[in-house]
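For this view, one protein chain was removed and the others were kept in their places.
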Amino acid sequence: MTEPLVQVRGLVKHYPLTRGIVFKKQVGTVRAVDGVDFDLASGETLGLVGESGCGKSTVAKLVLRLEEATEGQVFFEGEDIHDMPHGRLRELRRQIQIVLQDPYSSLNPRMTVGDIVAEPFAVHRSVAPRESWRRRVQDLLERVGLDPDHVNRYPHQFSGGQRQRIGIARALALDPQVLVCDEAVSALDVSVQAQVINLLRQLQSDLGLAYLFIAHDLSVVRHISDRVAVMYLGKIVEVGERSDVFREPGHPYTQALLSAVPSPDPRKAGENDRIVLEGDVPSPADPPSGCHFRTRCWKATERCAAEEPALEVRAAGHPDACHFSEIRHVVR
Amino acid sequence: MSDKTRSRPDTRDVEPRGAARDQTGATGAAADPSGGEAAGELSGRSASLWADAWRELRHDKIFLVAAAVVTVFVVMAAFPVVFTRTNPRSCDLSRSLGRPSSENWFGYDLLGCDYYAQVVHGARVSIVIGILVTVIAVAIALVLGSLSGYYGGITDSIIARFTDVVFGLPFILGAIVILTVFENRGLFQVTLVLAVLGWTTMTRLMRSSVISVRDSDYVLAARALGTSDFRILTRHILPNAIAPVVVYATIYVGIVIAAEATLSFLGVGLQLPAISWGLMISDAQYRIAEAPHLLLFPGMFLSLTVLSFILMGDALRDALDPKLR
Partner (left out) sequence: MPATEMLPSSTPTTKRRPDHEGPLLEVEDLAVEFRTRDGVVHAVDGVSYHVDAGETLAILGESGSGKSVGAQAVMGLIDSPPGHITRGSIRYRGKDLLGLDEGARQRVRGRDIAMVFQDALSSLNPVFTVGDQIAEMYRVHEGASRADARRRAIDMMDRVHIPAATSRFDDYPHQFSGGMRQRIMIAMALSLGPDVLIADEPTTALDVTVQAQIMDLLAELQRESTMALVLITHDLGVVADVADRIAVMYAGRIVEHGPVIELYERPAHPYTQGLIDSIPRMDDDREELVPIAGAPPNLMKVPSGCSFHPRCPIARDECATDEPPLYAVWSGRESACHFWEEVVSSHD
């Protein structure tokens, strides 16, 4: 097997909690990302799922080095993104791009669509001569399914789905190898969401893109991903091939998460053996000892409080982080 | 792609959910109570913030009147000959304190100079100082406010603390103290002192405005592209953060004009033989009984100018942010 395109190793991001304005005093630490490892191969889609506050969006920012990591490395083609001079990083930005969640705030309202999509060329002047920008922008708009004659319009003149396409066109301008999609379809209406999902799949097969697809919507992740990683409180608790994780989840959190998704099929509504979790996600400023999930877990024992489970292959046949891992079928 | 969409007018914002309020005054969902900038495209017009604001302002009677008055005063300051061909310094003592008449509506001052010509020529100092001080203050605010808001951390701490220290100096009192030091006080000195004391509010405004824009997703997207800080500031942050500063600057011109008049009135601003409304009012105060017109006309012009700038600023703010109304 060839080396993965992106390798994330021991990634940690802690935010200090401070008090005071002039004399800041650190009173705690928010462990947003607390030791995350994963690989992303060329042309594949890795879905990263988890609930709000689990740290998945921070992972997105760390992979692009939009935030500095507290610890750990992100290798792109063997080079550590978090340990390279800014000049080199700027070059590397051409290879990894991001599509953000909110189609309303991710486009500068004072710029025309043409200027927005051409901005990558203006930033990386060596990519394309100025005369070619307009043609390239129009090609990009056409590629994402927009009318190329709309370059002089402003973002607010487009619907949410169309704006998201503009954001995708901007991300594609520099011909990247990796696209980080941070909740890229979550803000869209279902009928439009499907259009954008299909577009992303189309682009992947045309351009050979690798996606790090971050989302809270499990059905969307299931639909688009090759492999899936489940995050809880700053850690990956289970990772594997899509069908393995969805059909034969080993970690109790994954099982609860999957079983909680309401099925859009009323006939199945009753027969669902839904695992309803008690309580709330603990604060990442004060995570439980040992296994982070133990406070809501029905299997928890003393061992879970004392010993942190490693992410390794257990009963489920793919890596999970539960001492008492066992397969339970929750999706029918 | 089979689902290629035609461009269709924006619709998602149309549902004015913000229209709902329950008894406790809570809104149902985050929404724009104005019913939405929705559908800007409908009429095919470009509807950027400023274009929208202009469309609004064109129908705002108060703004139109204020703008007309300001225009008149600016023309008066630049080309006084449009309004009077009389030299304000050609005086005739025999006309001393002449009352307004049908021939000469504004009357004459103590030295028998044409008071209308005096008042007209007085506009120049006010307008020049007002605009000059504001331009300098805006320039300082843009630079310091942007740096402070964008970079945060130690840069912000230093700039913000320094701003706070200057902000702590009382505007008029500080100006009196500093100006008293100068032997000769002309346009330059007064402008300098007002500018030195007057940039703080706008800097703080700029800083908070930059902070609110700094964390928006399009700035994040720009950073992901490897965009330089300078480009992010000039292309993304400034155009989106400048509106409140522009509004305040408009109002500020009026404040500065009033301040200059106050200082001149108190005898620490401009000195004779300069022609300034503040000086005229100062002179007039001793003869208010025998020659009230000496106070009336410069006072009226001063108030009208100040009021016009403030009204313009108010209208601009409303037009830029319809949610405030």
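Note that the chains are named A and B in the order they appear, and that numbering of residues resets to 1 at the start of each chain.
Everything that follows uses one rule, which is that contacts are C-beta pairs under 8 Å (C-beta built on N, C-alpha and C of every residue); 3 or more make two chains touch, one makes a residue touch a chain.
Quick caveat: nothing in here was measured; it's all calculated off a predicted structure.
From the set A:E3, A:E77 or A:D280, the residue in touch with the chain omitted from the display is A:D280, counting the whole complex. Residue in contact with the omitted chain (choice from A:V74, A:I98, A:L172 or A:L257): A:L257. Of A:T58, A:S105 or A:S159, it is A:S159 that touches the chain left out of the display.
By the touch criterion stated above, the residues of chain A touching the omitted chain are 51-52, 159-162, 189-195, 197-198, 201, 216, 218-220, 222-224, 243, 246, 256-258, 260-269, 272, 274, 276-277, 279-281, 331-332.
Note that in this section only the chains that are shown with their structure count from here on.
Residue ranges of chain B in contact with chain A, taken from their complex: 1, 3-12, 37, 40-41, 46-49, 157, 216-218, 220-228, 231, 235-236, 239-240. For chain A in complex with chain B, the touching residues are 22, 64, 66, 89-91, 93-94, 97-98, 100-102, 105-111, 119-120, 122-124, 145-147, 150, 153-154, 156-162, 167, 170-171, 174, 189, 195, 198-199, 202.
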